[in-house]
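Sending over a structure as structure tokens; questions will come in a sec.
Omission of a single protein chain aside, the complex is shown with its protein chains in their original locations.
Chain IDs A, B and C follow the sequence of writing; residue 1 opens each chain.
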Amino acid sequence: MNFISDNTAGASPRVMAAIAAANDGAASAYGSDTWTKQAERRFAEIFEREVAVFLVTSGTAANALALASLTRPWGAVITHEESHVADDECGAPEFFSDGAKLIGLPGAGNKLSPDQVTQALGRFREGALHQVQPQALSITQATECGTIYTLDEIRALKDAAAPRGLSLHMDGARFANALVTLGCSPAEMTWKAGIDVLSFGGTKNGAWAAEAVIFFDPAKASEMKWRRKRAGQTLSKGRLIGAQFEGLLADGHWLDLARHANAMASKLAGAVQAGGEARLAWPCQANEVFPILSPALQQRLQVAGAAYLPWSDRALPAGLSLAEGEIVGRFVMSFETPAEVVEQLIGVFDAPRG
Amino acid sequence: MNFISDNTAGASPRVMAAIAAANDGAASAYGSDTWTKQAERRFAEIFEREVAVFLVTSGTAANALALASLTRPWGAVITHEESHVADDECGAPEFFSDGAKLIGLPGAGNKLSPDQVTQALGRFREGALHQVQPQALSITQATECGTIYTLDEIRALKDAAAPRGLSLHMDGARFANALVTLGCSPAEMTWKAGIDVLSFGGTKNGAWAAEAVIFFDPAKASEMKWRRKRAGQTLSKGRLIGAQFEGLLADGHWLDLARHANAMASKLAGAVQAGGEARLAWPCQANEVFPILSPALQQRLQVAGAAYLPWSDRALPAGLSLAEGEIVGRFVMSFETPAEVVEQLIGVFDAPRG
Amino acid sequence: MNFISDNTAGASPRVMAAIAAANDGAASAYGSDTWTKQAERRFAEIFEREVAVFLVTSGTAANALALASLTRPWGAVITHEESHVADDECGAPEFFSDGAKLIGLPGAGNKLSPDQVTQALGRFREGALHQVQPQALSITQATECGTIYTLDEIRALKDAAAPRGLSLHMDGARFANALVTLGCSPAEMTWKAGIDVLSFGGTKNGAWAAEAVIFFDPAKASEMKWRRKRAGQTLSKGRLIGAQFEGLLADGHWLDLARHANAMASKLAGAVQAGGEARLAWPCQANEVFPILSPALQQRLQVAGAAYLPWSDRALPAGLSLAEGEIVGRFVMSFETPAEVVEQLIGVFDAPRG
Partner (left out) sequence: MNFISDNTAGASPRVMAAIAAANDGAASAYGSDTWTKQAERRFAEIFEREVAVFLVTSGTAANALALASLTRPWGAVITHEESHVADDECGAPEFFSDGAKLIGLPGAGNKLSPDQVTQALGRFREGALHQVQPQALSITQATECGTIYTLDEIRALKDAAAPRGLSLHMDGARFANALVTLGCSPAEMTWKAGIDVLSFGGTKNGAWAAEAVIFFDPAKASEMKWRRKRAGQTLSKGRLIGAQFEGLLADGHWLDLARHANAMASKLAGAVQAGGEARLAWPCQANEVFPILSPALQQRLQVAGAAYLPWSDRALPAGLSLAEGEIVGRFVMSFETPAEVVEQLIGVFDAPRG
């Protein structure tokens, strides 16, 4: 019972099949191959517009390249204090941007509010000499707390950022999981709501190592080819990433995978809430469940061999706090988490009521 | 007939099989998986000593991380002016090292001599304030001209670099090709000859995207985990690289692949030299052949659909020069170049003699 | 009546005289001149130990060089969210450190507490891969709110930082102002209390442009000469800075200047507190006074031509808040602020009681 992360899974069989299919004869190098071109076309279809697409091998690279393209070295990126870019990438955005500053704001469920953004912007005098200049706002969809922004919320953030000319970046490492919950179109969740650049995640959703930086205004991507190359992210055998995306994107496979993971999370979340012993730190809106675990429950989980991560409680909603010995646990469902294993886990949660 | 590069090939069937085998159940993320550990063990065996190994997805990343670990931002790396690190990585070493300088020296066949190194070092006053400080020497084995350094030549370079305390880096993007030509052990071609850090290439030799930075003194690698992470090169599903190396390294498969590629190159080189019309720019010592092509031959190759790259003539040996209309062509053999295709190419070279 | 900043003043006559005296004949360049050497000797005397001293022309450069020497690019510096390094240097520390992260914490009067430091450190897992690594703690003495740390408070911060091996940096742009308030020795306020590296400020205290980065462990300064040179901070005519420090440091002139500025601030603060109309945002402990200004008082100040800066109210002590229309005003006294002008200003504060 491994619920540590969605990156402990391997690749979907369709992804493996696409790689195998792509392994046939010579192909142009450095992303000029037919598989990469095909992925680019699919993204244009999915987002219903011309896009500039840059495939890379890790979410950290995708985010860092995206943010670097949106800021100057004396720029600042407003983001949640526990976002992946702020707290889990060992300073990659600072490295790729040649020293831009990430301004981390608090917020329940790792979500930012327009008022926070406005207030934070108010602390930086526009055009002033002595302070870094806010140039981008980065949000995560779904967040590291498994919550999601509604389309209205995204638009409201854009409105808060727009008066200062900030670009809006979405870290979509779990883009598909958020999308199937909202039930909207990829276009609606991104450029139609104000997103300028998206890190589109494939790895957590059934690929091996496939992420895409997507510019909704291709004109703004003119320098990205050099940025990516110089970062060692331009694979010579680029079809390896192109093929993974073909495996994911064809026939809506990526959405099926996300629906499964989300369903497994819902199943657990429902049981936890019904059970009464554990309560949820945040609502389950994607493929992650964050129950608050009593010491007794922690012990039962350990005995049952259920692997999960203890999680930060900084972003608990107002009114919710941990009792002595309680911790927040993170249980992540992947595209291949079997329903039986989730039921087995639910059994551990339910045990004492037997 | 595609002889553009060894990176236009896909992956060896054994590499594909290893990836498929690794795609089984959950695995620890970020390089703590069993496949990565197994690759690390294999490298220790291959090099006959404890090593610190960092798997990455591109040669550019491997080289840039290696050089960054050997220099300070005010340091300098001495290398050939046409080496991959100096001329083909869009400034990645400068980026990863936070601005260190690459000092490019000329040299026939893209090889450096100890005298050149000594002379170059003489232009930098040791410890002086105003100049960058030479801290590493980077050589390529095999070089971009398909030539190789003998063990004596490597040792002599180390001797030239040692009085100033330079570390010695080997860009081994085509390490296997050089190794099977020399017929020595991996240890002999590296740390026993003075190499401190090696970029071990898998991609050009049958992997999809698998390179390893190998420190022969693990104590010097203490910061590399952060460097790699911050560069977006720490794959969450690290077993993707680990498995590729398992596919390559088990049963000496990597050496078999390199032997094949080299044999194909020798076949072509032999025919070229025997034929009399084209002469070689540099001796064929690995898997690349660089015939000097007359205008007539260029045309025959075009008609025959033989794809190759025109190549720089900066590193021609003394006494060799191009006549009007001649160019240097690069023909690269991969692990999967069929003998029949090479023979077909030889036919194009031979045609006029018929 | 200009109370905008202590950097709107020029240079002390003794500083001017020292520059004039130094302008005599040839001198060695790049800091090897006798005036620089003399400044180094004076710092060793002042701090009662061997020190490594690097003269520069701006406080931003001093701080950024100091912090860069204490962190790796994947390191983090813990500091107050409104400290000069975090909020007033346009990202210079990030630039000089090649991308290290500044972790800004809140705190009344711009002071940090040991508990905050401990708590902040608890959010970074030691040695972990995904997060930047805290490596330095930077405090400001006196702070941007005109408050100062006691020796006990500094030692307690050192104790909080020590378990994680953090170096302790002091931004001493107003070092002299704090020192004369505490009445302790320079050694007591620095290395005896745990400070590793000090930015010693001369500019705000009567110099034109003279700051010194002082390492209390000279062994840790081995790379600074290249850092400073590469940052364009190694003046060719280095005696310009050396002479300014000679003017300041000889005969305790720097302490006299600071005593005057502090006395002027005390005079104003006392009057404000006695007057009753305005209250102080923070206690006046150095050369700055921060009265809370009612709209009426703001208007009287404007009519009287008193120039001051509106100031951030983020660091107000618990229990103190601004009423509608109130602002915090910053009034800074320099080494040359005349007592009469302060009295004139006090008159404006006192006016309505007349």
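Worth pointing out:
Operating definition for what follows: contacts are C-beta pairs under 8 Å (C-beta built on N, C-alpha and C of every residue); 3 or more make two chains touch, one makes a residue touch a chain.
Computed from a predicted model, the values in this text were never measured in an experiment.
Annotation: of A:23, A:133, A:147 or A:294, A:133 touches the absent chain (contact as defined above).
Among A:37, A:155, A:225 or A:279, only A:225 touches the chain left out of the display. From the options B:6, B:33 or B:94, the residue with contact to the chain not on display is B:94. Interface note: of B:74, B:149 or B:308, the residue touching the hidden chain in the full complex is B:74.
Not every partner is drawn; the one left out touches subunit C at residues 2, 4-5, 7-11, 16, 19-20, 22-29, 56-62, 64-65, 89-92, 95-96, 203-204, 208-209, 226, 229-237, 239-240. Where subunit B meets the chain that is not shown, the touching residues are 73-74, 87-91, 94-95, 97-102, 123, 129-132, 312, 314.
Contact between subunit A and the unshown chain involves residues 30, 72-74, 98-99, 129-130, 133, 223, 225-227, 229-230, 234.
We take it that only the chains that are shown with their structure count from here on.
A simple rule picks the central chain: find each chain's mean C-alpha point, then take the one closest to the mean of all protein C-alpha atoms, which gives A. Relative to subunit B, the chain whose mean Cα position lies farthest away is C. One finds 52 Å separating the Cα centroids of subunit B and subunit C. Centroid to centroid, with C-alpha atoms defining each point, subunit A and subunit C lie 41 Å apart.
Centroids built from CA atoms put subunit B at 35 Å from subunit A. Residue positions of subunit B touching 2 or more other chains: 226, 229-230, 234.
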